[in-house]
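Below you'll find the structure I mean.
Here the complex is missing a single protein chain, while all its other protein chains stay put.
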Amino acid sequence: MTAVDLLTFGEALVSLRAPGPLAAGGALTMHLAGAESNVAIGLARLGHRVAWVGRVSEDELGEYVLRQLRAEGVGVDDVTRDADRPAGLLFLERRTADLTRVRYHRAGSAGSALRVADLRRPIGDGARVLHLTGITPALSDSAREATRWAAETGSRSGMLVSLDVNHRSRLWTREAARAVLAPLAAHASVVIASADELDLVGEPGSDESTAVAGLLARGVETVLVKLGADGARAYTRDGVRQVAAVRVTAVDTVGAGDAFTAGYLSGHLDGLDLAGRLRRAVTLGAFAVAGHGDWEGLPRRDELSLLDGHETGNTLR
Amino acid sequence: MTAVDLLTFGEALVSLRAPGPLAAGGALTMHLAGAESNVAIGLARLGHRVAWVGRVSEDELGEYVLRQLRAEGVGVDDVTRDADRPAGLLFLERRTADLTRVRYHRAGSAGSALRVADLRRPIGDGARVLHLTGITPALSDSAREATRWAAETGSRSGMLVSLDVNHRSRLWTREAARAVLAPLAAHASVVIASADELDLVGEPGSDESTAVAGLLARGVETVLVKLGADGARAYTRDGVRQVAAVRVTAVDTVGAGDAFTAGYLSGHLDGLDLAGRLRRAVTLGAFAVAGHGDWEGLPRRDELSLLDGHETGNTLR
Amino acid sequence: MTAVDLLTFGEALVSLRAPGPLAAGGALTMHLAGAESNVAIGLARLGHRVAWVGRVSEDELGEYVLRQLRAEGVGVDDVTRDADRPAGLLFLERRTADLTRVRYHRAGSAGSALRVADLRRPIGDGARVLHLTGITPALSDSAREATRWAAETGSRSGMLVSLDVNHRSRLWTREAARAVLAPLAAHASVVIASADELDLVGEPGSDESTAVAGLLARGVETVLVKLGADGARAYTRDGVRQVAAVRVTAVDTVGAGDAFTAGYLSGHLDGLDLAGRLRRAVTLGAFAVAGHGDWEGLPRRDELSLLDGHETGNTLR
Amino acid sequence: MTAVDLLTFGEALVSLRAPGPLAAGGALTMHLAGAESNVAIGLARLGHRVAWVGRVSEDELGEYVLRQLRAEGVGVDDVTRDADRPAGLLFLERRTADLTRVRYHRAGSAGSALRVADLRRPIGDGARVLHLTGITPALSDSAREATRWAAETGSRSGMLVSLDVNHRSRLWTREAARAVLAPLAAHASVVIASADELDLVGEPGSDESTAVAGLLARGVETVLVKLGADGARAYTRDGVRQVAAVRVTAVDTVGAGDAFTAGYLSGHLDGLDLAGRLRRAVTLGAFAVAGHGDWEGLPRRDELSLLDGHETGNTLR
Amino acid sequence: MTAVDLLTFGEALVSLRAPGPLAAGGALTMHLAGAESNVAIGLARLGHRVAWVGRVSEDELGEYVLRQLRAEGVGVDDVTRDADRPAGLLFLERRTADLTRVRYHRAGSAGSALRVADLRRPIGDGARVLHLTGITPALSDSAREATRWAAETGSRSGMLVSLDVNHRSRLWTREAARAVLAPLAAHASVVIASADELDLVGEPGSDESTAVAGLLARGVETVLVKLGADGARAYTRDGVRQVAAVRVTAVDTVGAGDAFTAGYLSGHLDGLDLAGRLRRAVTLGAFAVAGHGDWEGLPRRDELSLLDGHETGNTLR
Partner (left out) sequence: MTAVDLLTFGEALVSLRAPGPLAAGGALTMHLAGAESNVAIGLARLGHRVAWVGRVSEDELGEYVLRQLRAEGVGVDDVTRDADRPAGLLFLERRTADLTRVRYHRAGSAGSALRVADLRRPIGDGARVLHLTGITPALSDSAREATRWAAETGSRSGMLVSLDVNHRSRLWTREAARAVLAPLAAHASVVIASADELDLVGEPGSDESTAVAGLLARGVETVLVKLGADGARAYTRDGVRQVAAVRVTAVDTVGAGDAFTAGYLSGHLDGLDLAGRLRRAVTLGAFAVAGHGDWEGLPRRDELSLLDGHETGNTLR
């Protein structure tokens, strides 16, 4: 088997979405969730060869997770089934039109038991890009060690390592996160963060330019700062480049950051220059917010231009 | 049993909501509706001890009404079951994105048969606040007499009486309403109205300041004028205070006025000053319009700050 | 305009169906209900020219009723819109797998205000068959008088009058029903009843043969006794003929009697002999119970043979 | 039978709507679709006597189409049932909040087999207005010939012929369309087009004023240019008149053009002057975009003023 | 506050029901589940005064649980909210028409952290009946100790203690269960078990009569053996009495045993003799299996006779 374009790992969760307040009950819809699997799907839809690794419960919910990943063409050959632990869950309620609230049921889950052994074979098989997030090391000691090992091994074997900081305040404190993520960033070529996450891979309280300078000094080649509806900034040794977001009517912002990352890495795999990579990044971000779900609205390659120059209320027929 | 914080009475209806034009058929969803029960729920969610009184049909629809009130922690011990009359109904269709149309099926309903006897025990048990609306006296002669008796008895026994004008043009004319509501307002400490309802508790055609002055002269302590997306004005003998609405994306404005009232009365029960009461009033109003349903989106006490400083598309995780 | 094949009149209701206990709330589905409109639809689906007459509320629910009747090809040109009265409603809950419970909200409804004037034009236009039920005269004094007038006028002008007893115990007592229905039956050529309804068109407590003999003696030509899963018996002056029910898996028995009646009258209009009319009657009854809804599963003419010789679990492809 | 107010013909499709990306599967809802049937329904709802003609498959989907048209009071007496061809279908997916994507399955459909013979009787019976669109001639050779024949025959027999250009780029090229539509327009009294469709009934590449001048020169009395959210312009020999759109929250723009046309023609039938016709046109357009579906939200006559002077979030009770 | 009729405690779960295989995804519906809360609801519906005690998570899912219990009129004043542990969950899939599969996510849940301190106040307040199940002691060490303490304290203070064995093989082995449940049974007046659970409160491998004899010898007054569709047997010192099940079409057997228990205890509270208690037990069991859900179909007092003498396909109107 030849090396895949992108390898990523983490916890894939079963997300149960309520259309309104959860306390009211009613019907929940099942979805696949997880920052890394979102990125994997984003790239697979664009035709890249992608593999996802992790531990998945050996029951119907685990089966559900695998069905979704396979449906999207993400390789799952190296997934470990865990017979002893349940699937990680996430309850997501649309509390108001503007506010989504998430509750995790992932303590002790199959996914959080990730360990180095689960990654040996796929990392050994190689990949052009190895993508990791700051969520996985927050899940357990063994997952933290696995992430560290993967970053180190991956970068040493010449993979491009990308790290999305993705701070989850319900999983750990900023201090705990910084102690782990800052060293991790040193293995990465690409670091992706929102503006308020930058100091988690730098000195506490450092401002954007200081934090970025520190990262570049430690060998990171590109630092991407996600700015939501304001687009993004990309820092390299050559300076900074800002890109505006693609204007769309936003209906669901969950997953936008992962889509942005997927777009950027797709541009990298296609050999685009920085401007091209950023353009694809914000394009995927726009697709993510313009449709419901974390990843369901992401484009296939032939759809990449679908949002170009269209106004509100367009019909293609 | 000790006196409750708030006692209210009126008709609780079964609301049947259609997502689009009713004539097209399809699925209707059942909801509890009623201005007074909306206020009761708003206060109960914030932890106040609340009781609702009224006549409820002795069939499955009546059972539904009671299940909803009990679920929300509203006391229903003094509700009268009426074996001879059907539940009052309300058909609510979303005619366009901007226009909701309501049709009542409440003539001859259990709720409209409310009478003084139904209120004797709960009014006798006492309450810190007695809340009434201008809907109940429009339902029947006996309901009108019951409302008058309650206002008089309540104010005489030292309860704070609040009156929400709540004009329903499909139930009676402005003239008929004025003849009943203006005398009623004289028993109230708090009168709540939208700008175009003010002259129903004053002289016909009087402008806002004249109408308010008349009310204050007749002993009303606070006059609240609801201004929708523009917030509200509160008049006392000390002058007028305006408060802006909390900015949210509005998806359903039904129930906003009742939420505003619930917030104001909750602030009163908590001993807040006028500014604090108004702030809570507009906060509850914002929750009401930011979610679907008349009361389903109202906050629990720990959620009161949820809308503070959040922008569009926020996710709490 | 030429005379229609069948004219019928009564109250068409909006039926709100709950899949389980109504007190639990949830989604209700809207349906057209009414014994006479069920019969009208059954005949219209088979290609007969049919008109239905009645009073329909001048609002969205009335519009719904007309949309359904028109969709099914039932003529509604002589329907009276009533601006002052609401639509009659019916709540139908599937209380258990075996037990359906119905609650009417039809007191004071538009449909119950039917009067002679509403029927003058359509009865004047004529019809081959005039179908009436024992429900309409239970609705109001004016509806009772209208039914009596129609039966008398129809039979006098040479229409075949058919009467389905259809006793509704929630609308009137057996005694009240008998006082009205027994005289009415004397105008009918065809009387349809379940076994326990026969004495409502005869002497109180009379057994089947006595009741039937009395009807035949008063000029009724055919008496049809519906036996549910056991089929039906038809009495004429030539004797009695029994027909078995068509075997199907029953999922919803509501509307089966009306389907039976429609089948019988369709056979009459097609000039079939008694055996053929009964066969069509039980065939339509079988369609009614084999599908959900009061009339939704009734066959078009090309589907009449669909249940012939098929076993459980058949697939036509 | 007296002549109807409006006669129109074309293909009525079964539209299968997905709430999100179609590739994700899930539930599709069935709707009636078709520019001509949309116009027919728009006029029937306003009380005009309307007939629609076309070929409809002789199966359940064809039955569905007829049930919808009949429900709306559109005459279907002259519809031809086609036993050999399937129903035309249309898959409509809400790809993003702003972008609707349509896929046709209509090659070889019953509707596309329309021919002159199907139109002889209804055109012979006459109508005040004959409405045609630029979609029908794109469906097949026989449909093109039928459209040409109808336009010619209709205009010769004194019907007001209206033509909505309605270019469908998935059915034919602009060149192919122009070759057919430009001659067709010469039979029309009213030509309706969006700004970028005008040169399909004129010279290639001609600007708005040139194209309009050409049409007026060839005998067209009124040219209506639809401008979406910007309203419309009407050109006659007396000059040009612009009308603004009615401001509403738009939720679904599909069908807006057909609604506009229906409103204009309704105004014509009611004898309104140009300003009145345009006002009704934009009113119906507003109803169309303010509700879901192609035609489901169109107003009955008593609802025409429903959007007047209402702000966001109004409730009528 | 006076003592309630029945007090029970345990874990109330949020049940997520899938209509088909869970791995296929789709919509899940939320329900309240838990053997003890099922019994509590069964009794509350019949008008008994009932309280339920347990630990409930301090989040939206916990709120959901409380809303359901309150809706049903079950007292929850002594419930402990647990801010540190999540709600216990249960995934229930209808794997085939005949086979329901349950997966628990309850390890470490709020409910499983039940302890003696949580029960002190309610047990101190007293109750006529204290109901416990063999599920609670399987949840955790502290829950086991709480159950033991409650049984001992309750029986010592003169409450009638009832114990439903309710073996859950996914929570513990038969051996582990027997070691705890056999001593527990010695405190009970009523022991309820299915035939294959009897030896969990007696000697391993003992047959029904031996096991029952042992229980009666240790002071149990009544042993109820649930036989599903075959009804039940009741053993007392006076001998054995068998009762047949009420015949209904079964659509969902989950909750049948709890309904049986509720019916028996209701009969006890009403002072019925053994025959009357058993009749009510099988009546509630029949309601449970004849409707969907664990408890949703249970009867109110006026519905107790609803299943009497009705055949398939009955309609009450």
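To keep things simple, chains are lettered A, B, C, D and E as they appear, and every chain counts its residues starting from 1.
Operating definition for what follows: contacts are C-beta pairs under 8 Å (C-beta built on N, C-alpha and C of every residue); 3 or more make two chains touch, one makes a residue touch a chain.
Here the structure is a predicted model, which is why all the values come from computation and not from measurement.
Novice: From the list A:Gln68, A:Ser109, A:Thr222 or A:Thr283, which touches the chain that is not on show?
Specialist: A:Gln68
Novice: By the contact criterion defined above, which parts of chain A meet the unshown chain? Give residue numbers in ascending order.
Specialist: 63, 67-68, 70-73, 300
Novice: What is the set of chain D residues that contact the non-displayed chain in the whole complex?
Specialist: Within chain D, the residues that touch the unshown chain are 16, 21-31, 59-61, 63-64, 67-68, 86, 89, 91, 93, 101, 103, 105, 107-108.
Novice: In terms of residues, what is the contact footprint of the unshown chain on chain C?
Specialist: Within chain C, the residues that touch the unshown chain are 248-251, 287, 290-293, 296-297, 306-307, 310-317.
By our rule, only the chains that are shown with their structure count from here on.
Novice: Over half of the contact pairs shared by residue number: find the pair among B-E, B-D or C-D that meets that against C-E.
Specialist: Going through B-E, B-D or C-D one by one, only B-D repeats the C-E interface.
Novice: Between B-C and B-D, which chain pair is linked by more C-beta pairs in contact?
Specialist: Per the contact counts, B-C leads.
Novice: As a quick test, compute the distance in whole Å between the mean CA positions of chain A and chain B.
Specialist: Result: the chain centres lie 46 Å from each other.
Novice: Residues touching two or more other chains, restricted to chain E: which are they?
Specialist: Residue numbers touching two or more other chains: 63, 67-68.
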